[in-house]
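Missing here: one protein chain of the complex. Every other protein chain is in place.
And now, chain A:
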Amino acid sequence: MTKRFALGIFDDEDVLLHAIDNIRAAGVKIHDVFTPFPVHGIDDALGIERSRLPIAAFFFGLCGTSFALWMQIYMLGFDWPMIIGGKPHIALPAFIPVTFELTVLFCAWGMMITFFTICGLYPRWRVPVLDVRSTDDKFVVAIDLNNSTFDMNHLRQLLRDNGASEVNEKEMTQK
């Protein structure tokens, strides 16, 4: 499917943030904004909700803790109990270091895999980018023309009025 986008190119993130506010106030739906670095305040401007990744991270960590405790208690306490240095079979204080390490391991990896999955990031040969300068020094506001009630000329004017240094139209084939 081929999509058409109106691209507003901005040079400065503060101009960009004002422009986003004004464009949204004018009733135009913004498809996405591409920036070379995380711009603070853009979440609010675009209405992006706070990520629930921290909650996921907590539960991944909890999985690690439970797995580690279960593993150590099962192995040394039930499967093959041995007396080591006169300590009880289930010597909880001695199990804490491994439990802690596995908590961190599960939390970090679980969260990373979730992050890559929900963002659709995976290794690929070709990456479709609307404007290659958006990973260098430009801030790109993309408006989907197929879904927009506004025509290109109107959007061009709106973006220009809000400080865009350049306005382009671009087609992109998406899977």
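One rule holds for everything that comes next: contacts are C-beta pairs under 8 Å (C-beta built on N, C-alpha and C of every residue); 3 or more make two chains touch, one makes a residue touch a chain; residues count from 1.
We adopt the following convention: contacts and distances are computed from a predicted model.
Between the names "Formate dehydrogenase H", "Molybdopterin oxidoreductase", "ATP-binding cassette domain-containing protein" or "ABC transporter permease", the one given in UniProt for the chain missing from this structure view is "Molybdopterin oxidoreductase". As for the chain not pictured, it touches chain A at residues 12, 14-15, 17-18, 21, 32-46, 48, 51, 53-54, 57, 61, 71-72, 75-76, 79-80, 84-85, 87, 91, 94-95, 97-98, 100-102, 104-105, 107-109, 111-112, 115-116, 118-127, 129-130, 132-137, 162-163.
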